[in-house]
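Of the protein chains in this complex, one is absent; all others appear in place.
The letters A and B name the chains in turn, as written, and every chain counts its residues from 1.
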Amino acid sequence: MTDFLVLAACFVMAMVALGLIGIAVRGPGVDLILAVQLIGSGGTAILLLLAVATETPPIIDVALMLALLAAFAAVAFVASMPGATGGKVEVADDSRP
Amino acid sequence: MMSFTFDTAAALLIVAMGGWIVIVPDVTRAVIGFIVYGLMLTIVWVRLSAVDVALTEAAIGGGLTGMLLINAAGRLRSARPVLRTDAPVRFIAALLCAAVSVSLAAVIFMLPSPAPSLAPLAVENLQQTGLGNPVAAVLFAYRALDTLLEKVVLLLALLSVWSLATVGFWPGLPGLRPPALAGSTLDFLARHLPPYGIIFGVYMCWNGASEPGGAFQGGTVIAAMWLLVMIAGMRRVPSIDEAWLRRSLVAGPAIFVVIGFAGMMVAGSFLAYPPDHAKLLIVVIEVALTLSIAAVLGLLAAGPPVPESRP
Partner (left out) sequence: MTVVLDALTVAAVVIGALFFMAGTVGLLRFPDALTRLHALTKVDNLGLGFIVAGLLLQTGELLVALKLAGVWLFVQLSAGIVAQLVAQAIVQSRRRS
(Lines give C-alpha, C1' and ligand atoms only; values in the text may rest on other atoms or scores of the structure.)
Protein backbone atom coordinates (compact mmCIF):
# COMPACT_ATOMS: atom_id res chain seq x y z
CA MET A 1 0.00 0.00 0.00
CA THR A 2 2.78 2.41 0.88
CA ASP A 3 4.54 1.75 -2.41
CA PHE A 4 1.29 2.10 -4.30
CA LEU A 5 0.53 5.47 -2.70
CA VAL A 6 4.02 6.75 -3.47
CA LEU A 7 3.61 5.51 -7.03
CA ALA A 8 0.34 7.43 -7.27
CA ALA A 9 2.14 10.52 -5.93
CA CYS A 10 4.81 10.03 -8.61
CA PHE A 11 2.14 9.81 -11.28
CA VAL A 12 0.35 12.96 -10.11
CA MET A 13 3.71 14.75 -10.02
CA ALA A 14 4.38 13.63 -13.58
CA MET A 15 1.00 15.02 -14.64
CA VAL A 16 1.74 18.30 -12.89
CA ALA A 17 5.14 18.43 -14.59
CA LEU A 18 3.58 17.85 -17.99
CA GLY A 19 1.02 20.56 -17.35
CA LEU A 20 3.75 22.98 -16.28
CA ILE A 21 5.80 22.22 -19.38
CA GLY A 22 2.72 22.86 -21.50
CA ILE A 23 2.13 26.21 -19.84
CA ALA A 24 5.79 27.17 -20.05
CA VAL A 25 6.04 26.35 -23.74
CA ARG A 26 2.94 28.28 -24.64
CA GLY A 27 4.51 31.66 -24.14
CA PRO A 28 3.45 34.78 -22.30
CA GLY A 29 -0.23 35.09 -21.67
CA VAL A 30 -2.75 35.60 -18.99
CA ASP A 31 -3.11 31.92 -18.31
CA LEU A 32 0.26 31.73 -16.58
CA ILE A 33 -1.67 31.85 -13.36
CA LEU A 34 -3.00 28.40 -14.24
CA ALA A 35 0.41 27.09 -13.23
CA VAL A 36 -0.19 28.21 -9.66
CA GLN A 37 -3.60 26.56 -9.65
CA LEU A 38 -2.07 23.39 -11.04
CA ILE A 39 0.64 23.12 -8.40
CA GLY A 40 -1.93 24.06 -5.77
CA SER A 41 -4.29 21.15 -6.39
CA GLY A 42 -1.64 18.74 -7.67
CA GLY A 43 0.76 19.51 -4.86
CA THR A 44 -2.02 19.06 -2.30
CA ALA A 45 -2.80 15.64 -3.76
CA ILE A 46 0.87 14.64 -3.71
CA LEU A 47 1.31 15.77 -0.11
CA LEU A 48 -1.81 13.98 1.09
CA LEU A 49 -0.69 10.78 -0.59
CA LEU A 50 2.73 11.11 1.02
CA ALA A 51 1.18 11.87 4.39
CA VAL A 52 -0.78 8.62 4.42
CA ALA A 53 2.03 6.64 2.79
CA THR A 54 4.57 7.64 5.41
CA GLU A 55 1.99 7.83 8.21
CA THR A 56 3.02 11.36 9.12
CA PRO A 57 -0.09 13.44 9.91
CA PRO A 58 1.74 16.81 10.05
CA ILE A 59 2.17 16.61 6.29
CA ILE A 60 -1.57 17.16 6.02
CA ASP A 61 -0.97 20.56 7.63
CA VAL A 62 1.59 21.25 4.91
CA ALA A 63 -1.01 20.33 2.29
CA LEU A 64 -3.46 22.79 3.81
CA MET A 65 -0.79 25.48 3.92
CA LEU A 66 0.06 24.84 0.28
CA ALA A 67 -3.57 25.09 -0.80
CA LEU A 68 -4.09 28.27 1.19
CA LEU A 69 -1.04 30.06 -0.09
CA ALA A 70 -1.50 28.95 -3.69
CA ALA A 71 -4.94 30.56 -3.59
CA PHE A 72 -3.40 33.69 -2.09
CA ALA A 73 -0.67 33.84 -4.74
CA ALA A 74 -3.31 33.54 -7.48
CA VAL A 75 -5.31 36.41 -5.98
CA ALA A 76 -2.18 38.56 -5.65
CA PHE A 77 -1.33 37.95 -9.30
CA VAL A 78 -4.82 38.73 -10.55
CA ALA A 79 -4.90 41.89 -8.45
CA SER A 80 -1.62 43.04 -9.97
CA MET A 81 -2.62 42.68 -13.59
CA PRO A 82 -2.54 45.93 -15.55
CA GLY A 83 -6.24 46.10 -16.23
CA ALA A 84 -7.14 45.40 -12.67
CA THR A 85 -7.54 49.02 -11.73
CA GLY A 86 -10.12 49.53 -14.45
CA GLY A 87 -13.87 49.42 -14.10
CA LYS A 88 -15.92 46.50 -12.92
CA VAL A 89 -16.43 43.62 -15.32
CA GLU A 90 -19.91 43.16 -16.72
CA VAL A 91 -19.87 39.41 -17.01
CA ALA A 92 -23.15 37.59 -17.35
CA ASP A 93 -23.60 36.38 -13.85
CA ASP A 94 -26.50 34.00 -13.26
CA SER A 95 -25.88 33.77 -9.56
CA ARG A 96 -26.77 37.35 -8.92
CA PRO A 97 -30.46 37.98 -8.17
CA MET B 1 12.50 1.74 -4.29
CA MET B 2 9.36 3.67 -5.10
CA SER B 3 10.47 6.46 -2.79
CA PHE B 4 13.75 6.68 -4.64
CA THR B 5 11.92 7.09 -7.94
CA PHE B 6 9.75 9.81 -6.45
CA ASP B 7 12.69 11.65 -4.97
CA THR B 8 14.68 11.47 -8.18
CA ALA B 9 11.73 12.70 -10.23
CA ALA B 10 11.14 15.55 -7.80
CA ALA B 11 14.82 16.52 -7.87
CA LEU B 12 14.88 16.56 -11.68
CA LEU B 13 11.71 18.61 -11.81
CA ILE B 14 13.12 21.16 -9.36
CA VAL B 15 16.36 21.52 -11.29
CA ALA B 16 14.47 21.87 -14.58
CA MET B 17 12.20 24.51 -13.09
CA GLY B 18 15.17 26.40 -11.70
CA GLY B 19 16.86 26.34 -15.06
CA TRP B 20 13.75 27.56 -16.83
CA ILE B 21 13.28 30.47 -14.43
CA VAL B 22 16.82 31.63 -15.12
CA ILE B 23 16.53 31.31 -18.89
CA VAL B 24 13.10 32.78 -19.53
CA PRO B 25 13.37 36.37 -20.73
CA ASP B 26 10.06 37.67 -19.49
CA VAL B 27 9.95 38.88 -15.88
CA THR B 28 6.32 38.00 -15.27
CA ARG B 29 6.81 34.43 -16.36
CA ALA B 30 9.91 34.13 -14.22
CA VAL B 31 8.00 35.35 -11.16
CA ILE B 32 5.16 32.89 -11.67
CA GLY B 33 7.76 30.20 -12.23
CA PHE B 34 9.42 31.17 -8.97
CA ILE B 35 6.16 30.87 -7.06
CA VAL B 36 5.50 27.45 -8.53
CA TYR B 37 9.10 26.51 -7.76
CA GLY B 38 8.64 27.53 -4.13
CA LEU B 39 5.50 25.47 -3.82
CA MET B 40 7.21 22.50 -5.44
CA LEU B 41 10.15 22.91 -3.05
CA THR B 42 7.67 22.36 -0.23
CA ILE B 43 7.26 18.79 -1.40
CA VAL B 44 11.03 18.35 -1.48
CA TRP B 45 11.35 19.58 2.10
CA VAL B 46 8.67 17.11 3.15
CA ARG B 47 10.67 14.31 1.54
CA LEU B 48 13.70 15.47 3.55
CA SER B 49 11.62 15.07 6.73
CA ALA B 50 11.80 18.81 7.37
CA VAL B 51 8.11 19.48 7.88
CA ASP B 52 8.59 22.80 9.70
CA VAL B 53 10.73 24.06 6.83
CA ALA B 54 8.13 22.81 4.36
CA LEU B 55 5.46 24.86 6.11
CA THR B 56 7.64 27.94 6.02
CA GLU B 57 8.57 27.37 2.37
CA ALA B 58 4.94 27.16 1.32
CA ALA B 59 4.06 30.24 3.33
CA ILE B 60 7.00 32.50 2.60
CA GLY B 61 8.51 31.13 -0.59
CA GLY B 62 5.17 30.45 -2.21
CA GLY B 63 2.84 33.09 -0.97
CA LEU B 64 4.56 36.07 0.52
CA THR B 65 7.73 36.30 -1.56
CA GLY B 66 5.47 35.58 -4.50
CA MET B 67 3.43 38.66 -3.77
CA LEU B 68 6.55 40.78 -3.25
CA LEU B 69 7.95 39.65 -6.59
CA ILE B 70 4.64 40.10 -8.38
CA ASN B 71 4.47 43.69 -7.20
CA ALA B 72 8.09 44.29 -8.17
CA ALA B 73 7.50 42.79 -11.61
CA GLY B 74 4.45 45.01 -11.99
CA ARG B 75 6.52 48.09 -11.25
CA LEU B 76 9.27 46.95 -13.61
CA ARG B 77 6.80 46.65 -16.45
CA SER B 78 6.48 50.39 -16.68
CA ALA B 79 10.11 51.15 -15.96
CA ARG B 80 12.83 51.20 -18.51
CA PRO B 81 15.64 48.71 -17.95
CA VAL B 82 18.76 50.48 -16.78
CA LEU B 83 21.27 47.67 -16.79
CA ARG B 84 21.47 45.20 -19.63
CA THR B 85 23.39 42.02 -19.17
CA ASP B 86 24.69 40.30 -22.28
CA ALA B 87 24.73 36.60 -22.88
CA PRO B 88 28.42 36.06 -21.95
CA VAL B 89 27.90 37.70 -18.53
CA ARG B 90 24.81 35.61 -17.90
CA PHE B 91 26.64 32.50 -18.97
CA ILE B 92 29.47 33.15 -16.54
CA ALA B 93 26.97 33.86 -13.77
CA ALA B 94 25.19 30.61 -14.51
CA LEU B 95 28.52 28.77 -14.49
CA LEU B 96 29.46 30.20 -11.10
CA CYS B 97 26.06 29.29 -9.63
CA ALA B 98 26.39 25.78 -10.98
CA ALA B 99 29.87 25.55 -9.47
CA VAL B 100 28.48 26.51 -6.05
CA SER B 101 25.75 23.88 -6.34
CA VAL B 102 28.20 21.19 -7.40
CA SER B 103 30.55 22.04 -4.52
CA LEU B 104 27.69 21.83 -2.03
CA ALA B 105 26.65 18.47 -3.44
CA ALA B 106 30.25 17.24 -3.27
CA VAL B 107 30.54 18.31 0.36
CA ILE B 108 27.38 16.44 1.24
CA PHE B 109 28.60 13.31 -0.45
CA MET B 110 31.96 13.56 1.31
CA LEU B 111 30.43 13.63 4.79
CA PRO B 112 31.22 10.57 6.94
CA SER B 113 28.48 7.99 6.91
CA PRO B 114 26.65 8.82 10.10
CA ALA B 115 27.06 12.52 9.49
CA PRO B 116 27.93 14.61 12.57
CA SER B 117 24.75 16.04 13.95
CA LEU B 118 23.42 17.71 17.07
CA ALA B 119 19.95 16.28 16.53
CA PRO B 120 20.22 13.52 19.17
CA LEU B 121 21.34 16.06 21.78
CA ALA B 122 18.48 18.36 20.82
CA VAL B 123 15.95 15.60 21.28
CA GLU B 124 17.53 14.37 24.52
CA ASN B 125 17.11 17.67 26.29
CA LEU B 126 13.59 18.24 25.05
CA GLN B 127 11.97 17.30 28.33
CA GLN B 128 13.59 20.12 30.20
CA THR B 129 11.96 22.64 27.91
CA GLY B 130 8.54 21.03 28.14
CA LEU B 131 8.18 21.17 24.37
CA GLY B 132 7.40 18.31 22.03
CA ASN B 133 8.80 19.76 18.83
CA PRO B 134 12.61 19.74 18.63
CA VAL B 135 12.60 22.54 16.08
CA ALA B 136 10.71 24.78 18.50
CA ALA B 137 13.21 23.85 21.19
CA VAL B 138 16.10 24.87 18.95
CA LEU B 139 14.40 28.14 18.01
CA PHE B 140 13.30 29.20 21.46
CA ALA B 141 15.45 27.37 23.98
CA TYR B 142 18.82 26.44 22.57
CA ARG B 143 19.26 29.29 20.11
CA ALA B 144 16.75 31.82 21.36
CA LEU B 145 19.15 34.69 20.77
CA ASP B 146 19.25 33.94 17.04
CA THR B 147 15.47 33.94 16.87
CA LEU B 148 15.30 37.27 18.69
CA LEU B 149 17.83 38.82 16.35
CA GLU B 150 15.95 37.48 13.32
CA LYS B 151 12.84 39.29 14.44
CA VAL B 152 14.81 42.49 14.86
CA VAL B 153 16.17 41.99 11.35
CA LEU B 154 12.59 41.74 10.11
CA LEU B 155 11.83 45.12 11.65
CA LEU B 156 14.96 46.59 10.07
CA ALA B 157 13.83 45.23 6.69
CA LEU B 158 10.47 46.93 7.16
CA LEU B 159 12.21 50.19 7.99
CA SER B 160 14.25 49.84 4.81
CA VAL B 161 11.09 49.40 2.78
CA TRP B 162 9.51 52.41 4.47
CA SER B 163 12.59 54.45 3.73
CA LEU B 164 11.68 54.16 0.05
CA ALA B 165 8.67 56.37 0.67
CA THR B 166 8.05 59.17 -1.76
CA VAL B 167 9.65 62.33 -0.49
CA GLY B 168 7.17 64.60 1.24
CA PHE B 169 4.63 61.88 1.90
CA TRP B 170 5.89 60.54 5.21
CA PRO B 171 4.02 59.10 7.02
CA GLY B 172 1.57 57.88 4.47
CA LEU B 173 -0.44 54.97 3.22
CA PRO B 174 1.46 51.99 1.86
CA GLY B 175 1.17 51.53 -1.87
CA LEU B 176 -1.22 48.61 -1.73
CA ARG B 177 -4.39 49.75 -3.42
CA PRO B 178 -7.48 47.61 -3.88
CA PRO B 179 -8.08 47.06 -7.56
CA ALA B 180 -11.62 47.71 -8.67
CA LEU B 181 -11.86 44.35 -10.35
CA ALA B 182 -14.32 41.53 -9.90
CA GLY B 183 -16.49 43.15 -7.30
CA SER B 184 -18.50 40.26 -5.99
CA THR B 185 -16.05 37.38 -6.41
CA LEU B 186 -13.12 38.97 -4.65
CA ASP B 187 -15.44 40.24 -1.92
CA PHE B 188 -16.78 36.74 -1.44
CA LEU B 189 -13.29 35.30 -1.14
CA ALA B 190 -12.17 38.03 1.24
CA ARG B 191 -15.19 37.45 3.44
CA HIS B 192 -15.04 33.69 3.61
CA LEU B 193 -11.40 32.72 3.44
CA PRO B 194 -9.80 34.82 6.20
CA PRO B 195 -11.76 33.31 9.13
CA TYR B 196 -10.48 29.87 8.24
CA GLY B 197 -7.05 31.22 7.45
CA ILE B 198 -6.82 32.95 10.80
CA ILE B 199 -7.95 29.84 12.63
CA PHE B 200 -5.30 27.91 10.75
CA GLY B 201 -2.69 30.52 11.63
CA VAL B 202 -3.57 30.36 15.31
CA TYR B 203 -3.52 26.58 15.11
CA MET B 204 -0.05 26.70 13.54
CA CYS B 205 1.28 28.89 16.31
CA TRP B 206 -0.32 26.88 19.10
CA ASN B 207 0.55 23.51 17.66
CA GLY B 208 4.14 24.49 17.01
CA ALA B 209 5.11 23.64 20.54
CA SER B 210 4.54 19.95 20.05
CA GLU B 211 4.13 19.37 16.31
CA PRO B 212 5.61 21.04 13.26
CA GLY B 213 4.50 24.64 13.07
CA GLY B 214 5.26 27.70 15.07
CA ALA B 215 5.04 31.45 15.28
CA PHE B 216 6.61 32.14 11.90
CA GLN B 217 4.31 29.92 9.89
CA GLY B 218 1.23 31.05 11.80
CA GLY B 219 2.18 34.70 11.49
CA THR B 220 2.72 34.37 7.75
CA VAL B 221 -0.71 32.82 7.21
CA ILE B 222 -2.34 35.63 9.18
CA ALA B 223 -0.36 38.20 7.19
CA ALA B 224 -1.60 36.61 3.96
CA MET B 225 -5.19 36.82 5.17
CA TRP B 226 -4.73 40.46 6.16
CA LEU B 227 -3.28 41.24 2.75
CA LEU B 228 -6.21 39.48 1.09
CA VAL B 229 -8.66 41.60 3.04
CA MET B 230 -6.78 44.77 2.09
CA ILE B 231 -6.51 43.76 -1.57
CA ALA B 232 -10.27 43.27 -1.68
CA GLY B 233 -10.79 46.67 -0.17
CA MET B 234 -12.71 45.36 2.83
CA ARG B 235 -10.39 47.09 5.23
CA ARG B 236 -8.48 50.22 4.46
CA VAL B 237 -4.71 50.05 4.37
CA PRO B 238 -3.44 51.54 7.63
CA SER B 239 -1.21 54.58 7.64
CA ILE B 240 2.23 53.61 8.81
CA ASP B 241 2.20 55.85 11.83
CA GLU B 242 -0.92 54.41 13.44
CA ALA B 243 -0.32 53.61 17.08
CA TRP B 244 -1.87 50.16 17.09
CA LEU B 245 0.22 49.19 14.09
CA ARG B 246 3.48 50.33 15.59
CA ARG B 247 2.68 48.63 18.89
CA SER B 248 1.89 45.34 17.16
CA LEU B 249 5.14 45.51 15.23
CA VAL B 250 7.21 46.00 18.33
CA ALA B 251 5.26 43.79 20.72
CA GLY B 252 6.87 40.51 19.72
CA PRO B 253 10.55 41.44 19.93
CA ALA B 254 9.86 43.65 22.97
CA ILE B 255 8.24 40.85 24.95
CA PHE B 256 11.03 38.54 23.86
CA VAL B 257 13.64 40.96 25.16
CA VAL B 258 11.76 41.54 28.42
CA ILE B 259 11.55 37.81 29.06
CA GLY B 260 15.21 37.58 28.18
CA PHE B 261 16.20 40.15 30.75
CA ALA B 262 13.86 38.59 33.32
CA GLY B 263 15.69 35.37 32.65
CA MET B 264 18.88 37.10 33.70
CA MET B 265 17.42 37.79 37.11
CA VAL B 266 15.49 34.59 37.65
CA ALA B 267 17.45 31.88 35.92
CA GLY B 268 20.97 33.14 35.62
CA SER B 269 21.57 34.41 32.08
CA PHE B 270 19.95 36.31 29.24
CA LEU B 271 17.13 34.28 27.68
CA ALA B 272 17.44 31.47 30.20
CA TYR B 273 14.12 30.10 31.37
CA PRO B 274 13.26 28.90 34.88
CA PRO B 275 12.79 25.14 34.45
CA ASP B 276 9.15 24.88 35.54
CA HIS B 277 7.86 27.77 33.50
CA ALA B 278 9.85 27.29 30.33
CA LYS B 279 6.97 26.13 28.21
CA LEU B 280 4.63 28.85 29.42
CA LEU B 281 7.16 31.57 28.67
CA ILE B 282 7.93 30.11 25.28
CA VAL B 283 4.24 30.02 24.40
CA VAL B 284 3.84 33.66 25.47
CA ILE B 285 6.79 34.61 23.28
CA GLU B 286 5.38 32.65 20.35
CA VAL B 287 1.98 34.32 20.59
CA ALA B 288 3.53 37.79 20.72
CA LEU B 289 5.81 36.94 17.83
CA THR B 290 2.94 35.63 15.72
CA LEU B 291 1.25 39.02 16.02
CA SER B 292 4.41 40.93 15.18
CA ILE B 293 5.38 38.68 12.30
CA ALA B 294 1.89 39.01 10.83
CA ALA B 295 2.12 42.80 11.04
CA VAL B 296 5.66 43.00 9.66
CA LEU B 297 5.12 40.65 6.74
CA GLY B 298 1.81 42.25 5.84
CA LEU B 299 3.43 45.68 5.76
CA LEU B 300 6.46 44.43 3.85
CA ALA B 301 4.19 43.17 1.12
CA ALA B 302 2.06 46.32 1.20
CA GLY B 303 5.05 48.38 0.23
CA PRO B 304 6.42 51.84 0.96
CA PRO B 305 4.10 54.80 1.45
CA VAL B 306 3.10 56.48 -1.80
CA PRO B 307 0.89 59.46 -2.51
CA GLU B 308 -2.77 58.58 -2.79
CA SER B 309 -3.37 59.71 -6.30
CA ARG B 310 -0.93 57.27 -7.82
CA PRO B 311 -2.64 54.04 -9.05
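One rule holds for everything that comes next: contacts are C-beta pairs under 8 Å (C-beta built on N, C-alpha and C of every residue); 3 or more make two chains touch, one makes a residue touch a chain.
Computed from a predicted model, the values in this text were never measured in an experiment.
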Touched by the hidden chain, restricted to displayed chains: A, B
Sites on chain A contacted by the missing partner chain, in the whole complex: 1, 4-5, 8, 11-12, 15-16, 18-19, 22-23, 29-31, 33-34, 37-38, 40-42, 44-45, 48-49, 52, 57, 60-61, 63-64, 67-68, 71, 74-75, 78, 81-84, 86, 89, 91
Absent chain, residues of chain B that touch it: 181-182, 185-186, 188-189, 192-193, 196
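We adopt the following convention: only the chains that are shown with their structure count from here on.
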Geometric centre distance via CA averages, chain B-chain A, whole Å: 20
Chain B-touching residues of chain A, taken from the complex the two chains share: 2-3, 6-7, 9-10, 13-14, 17, 20, 24, 28, 32-33, 35-36, 38-40, 43, 46-47, 50, 56, 58-59, 61-62, 64-66, 68-73, 75-80, 82-89, 93, 96
Of chain B, residues touching chain A in the complex: 1-3, 5-6, 9-10, 13, 17, 20, 24, 26, 28-29, 32-33, 35-36, 39-40, 42-43, 46-47, 51, 54-55, 58-59, 62-63, 66-67, 70-71, 73-74, 77, 177-184, 186, 189, 193, 197, 200, 204, 207, 211-213, 217, 221, 224, 227-228, 231, 311
